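Inspection log for the structure reproduced underneath, given as structure tokens.
Every protein chain except one is present and positioned as in the full complex.
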Amino acid sequence: MKKDSSLGKYRETLHEIIFEADTPAGKLFDIILIVSIVLSVIVVMLDSVSTIRNSYGGFLVLSEWFFTFLFTIEYFFRLSCVGRPFKYATSFFGIVDLLAIIPTYLSFFLPGSQFLIVIRILRVLRIFRVFKLVQYLVEIRLLNEALRASRRKIIVFLFTVFTLVIIFGSMMYVIEGEQSGFTSIPRSIYWAIVTLTTVGYGDISPKTGFGQALAAVIMIIGYAIIAVPTGIVTTEIARATERKVFTQACRVCSAEGHDIDAKHCKYCGAKL
Amino acid sequence: MKKDSSLGKYRETLHEIIFEADTPAGKLFDIILIVSIVLSVIVVMLDSVSTIRNSYGGFLVLSEWFFTFLFTIEYFFRLSCVGRPFKYATSFFGIVDLLAIIPTYLSFFLPGSQFLIVIRILRVLRIFRVFKLVQYLVEIRLLNEALRASRRKIIVFLFTVFTLVIIFGSMMYVIEGEQSGFTSIPRSIYWAIVTLTTVGYGDISPKTGFGQALAAVIMIIGYAIIAVPTGIVTTEIARATERKVFTQACRVCSAEGHDIDAKHCKYCGAKL
Amino acid sequence: MKKDSSLGKYRETLHEIIFEADTPAGKLFDIILIVSIVLSVIVVMLDSVSTIRNSYGGFLVLSEWFFTFLFTIEYFFRLSCVGRPFKYATSFFGIVDLLAIIPTYLSFFLPGSQFLIVIRILRVLRIFRVFKLVQYLVEIRLLNEALRASRRKIIVFLFTVFTLVIIFGSMMYVIEGEQSGFTSIPRSIYWAIVTLTTVGYGDISPKTGFGQALAAVIMIIGYAIIAVPTGIVTTEIARATERKVFTQACRVCSAEGHDIDAKHCKYCGAKL
Partner (left out) sequence: MKKDSSLGKYRETLHEIIFEADTPAGKLFDIILIVSIVLSVIVVMLDSVSTIRNSYGGFLVLSEWFFTFLFTIEYFFRLSCVGRPFKYATSFFGIVDLLAIIPTYLSFFLPGSQFLIVIRILRVLRIFRVFKLVQYLVEIRLLNEALRASRRKIIVFLFTVFTLVIIFGSMMYVIEGEQSGFTSIPRSIYWAIVTLTTVGYGDISPKTGFGQALAAVIMIIGYAIIAVPTGIVTTEIARATERKVFTQACRVCSAEGHDIDAKHCKYCGAKL
């Protein structure tokens, strides 16, 4: 980060500790933060298990408030030391940081909502940056690129799937009726999604011969069309991987096609 | 659209509004149409939920008739202003437009059939044309191209799957018998499809050791052969993406599907 | 077929009718055969439905015997007119032809085994040859080629899957015990297969927290390793498709990479 004369020495140091992971203090802060997040998520999970809550309920609630208090302070520190607080507050991590503390306070009005603080697990995504897992960041970018490239095809695919489940769901509602559990079209559509995605709970299942025949059709469609998103994503990942691979050209013999981790040209041995 | 002297000025304007989306009036018409379709489908869905029907049944039935009436008028307008009504009536969208109004009228004779009007959701597919989502149309054509190219392989695959489920279903019927729910061969085939596609409702499941062993074989086959359609479709999507097919059509034989670097039609040899 | 002096005129004609589909008589025979097979399989299926059997049982049993009698005669005709009866009898279709008649006779000793005659559905595979669906035969050969090329990798994969389900099944048996339905190791292995292949009947499911955690591990493994056979088969299908595509070279400009259905070189327009 470039020096910003409007930032006091104090805010600058704070920023370095909280936002960067280059200095020992910054790295320590990040590690403590990640450990706290994971601990607080575990605490909430344990609090939801009735047998554990009955024995350690008080301690767990206390811990929840302790962590939330900690993260609230941290959130305000972040706001105070960042150059443009509004930009941070509306960024992905800024929103996650806020959502990660709200549920505990909300539990005053909506009991049970404190369990939603598990969303702070998203904050752990910082881990890749903190530990300088550069190779991982490269892979994440590659996957993102592939998914962005397949965006439109996937939307068309999902559009088709929604059309199919609405039509098939309604047909099953007409065929099977209330006795088999197809009590309404929305519920039948839910069943159609359960079937098409090959999840198959079995809480609702066709009883009549005709219903079972139609269900078999939906299953086979679901079984076969999974090939479509797979084909789309595979093609894009292959293309993104190839692009990554074929960017480097040897400066001596100008051969291409070197692996991403290659340090020497594989044809003439020159340094890349 | 070319001017057709046999079409009156009135029909021409109507055609422009109803069939095209270039003029403001045409676009407005299409947007109103799509909103009406979505609303009417929601109405039918709500009508199928018994608690909602009990409270708002009258209003919902009225709305259903209102929308069906609207779409009926629209259908006749379409027929009246199109150049060749028969060609429109037998086209994909012509049939969908008709099917989208029939169920409500049919419900006089077959109560319950009105729920089938959800098929009018297919009319929403026009959305890609209306909003000039050209990029989406390109992607849809690419996916279509890939699926058409894998047509025969997929048919062979489905043929194999049907043969497998008939044979395995009958074997399970003989092995497990009536006590485990395998009450007939068609029902056992239904179970084999549920298992092979990895849906697995659990409404019917083998009880004997031998039946479970055979079921395990079916599962592993189903788990492994999903690779076949996926491989087929992936290969074709990769090829279609690479070729960026679908740009040029031969001026002599009007064949399509030429590679991007092709200089001559691959069917008749004419220069492209 | 070459003329064989040891075959009488009569046997030769019979062979042409039964084994070939080039002459009108041969084609008619094959069509009647395929229709009979499909009809006989439908008869057996209907016979297994108790309500239908109660009403039409006599007629169905009679039909079964009629078809079996027909196919038995046909089998002996095939044996009598073929050049090397033993080679035919031990070929794939020879064995299927035999298996397709045995179950009915076996039903004297083992009631219920007559349902296994559905295996005669395999005889319908001749359909691709009879109707000269050459394009389909090409595709089938391509798929066969791809599957044969991935044979060894698939075996290694299945070997890994079997090792996994044996180890995980036994662990679940020790963890969950009899109360949750994991009554023996073979049954627990059955459950592990149901889970790993993502079928998930739910007839047996873990009840303890530790068992559910292990089950979650198995599910995620099963969900992720499906990628392996898919990757193997996709690679081989892509390679087989490419090989097919790239076999033709233009005789004029010797350019390669023509599509399988191309009649003219796409670069110079010469006839291929």
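Of note:
All chains are identified by letter, namely A, B and C, in their written order; residue positions are counted from 1 within each chain.
Keep this in mind: a residue touches a chain if its C-beta (ideal position, glycine included) is under 8 Å from a C-beta of that chain, and two chains touch if they have at least 3 such contacts.
Note that the structure is predicted; figures quoted are calculated from it, not measured.
Contact with the chain not shown here comes from a single listed residue; of C:Phe29, C:Phe71 or C:Tyr201, that residue is C:Tyr201. Interface with the hidden chain, as seen from subunit A, comprises residues 41, 44-45, 48-50, 112-113, 115-116, 118-119, 121-122, 124-125, 135-136, 139-140, 142-143, 146-147, 154, 157-158, 161, 186-187, 189-190, 193-194, 196-203, 222, 226, 229-230, 232-238, 241, 257-259, 261-271. Within the complete assembly, residues 198-202, 230, 234 of subunit B touch the chain that is not shown. Taking the whole complex into account, subunit C touches the unshown chain at residues 152-153, 155-157, 163, 166-167, 170-171, 173-174, 177, 183-186, 189, 195, 198-202, 205, 209, 212-213, 215-216, 219-220, 222-224, 226-228, 230-232, 234-235, 238-239.
Throughout what follows, only the chains that are shown with their structure count from here on.
Per-pair tallies of C-beta contacts place B-C first.
Looking at which positions face the partner, subunit A and subunit B present mostly different ones, since fewer than half of the interface numbers are shared. If you average the Cα atoms of subunit A and of subunit C, the two centres end up 41 Å apart. Mean C-alpha position of subunit B lies 29 Å from that of subunit C. Centre-to-centre, using mean CA coordinates, subunit A is 31 Å away from subunit B. Residue positions 157, 186, 189, 198-202, 222, 226, 230, 232, 234-235, 238 of subunit B are each in touch with at least two other chains.
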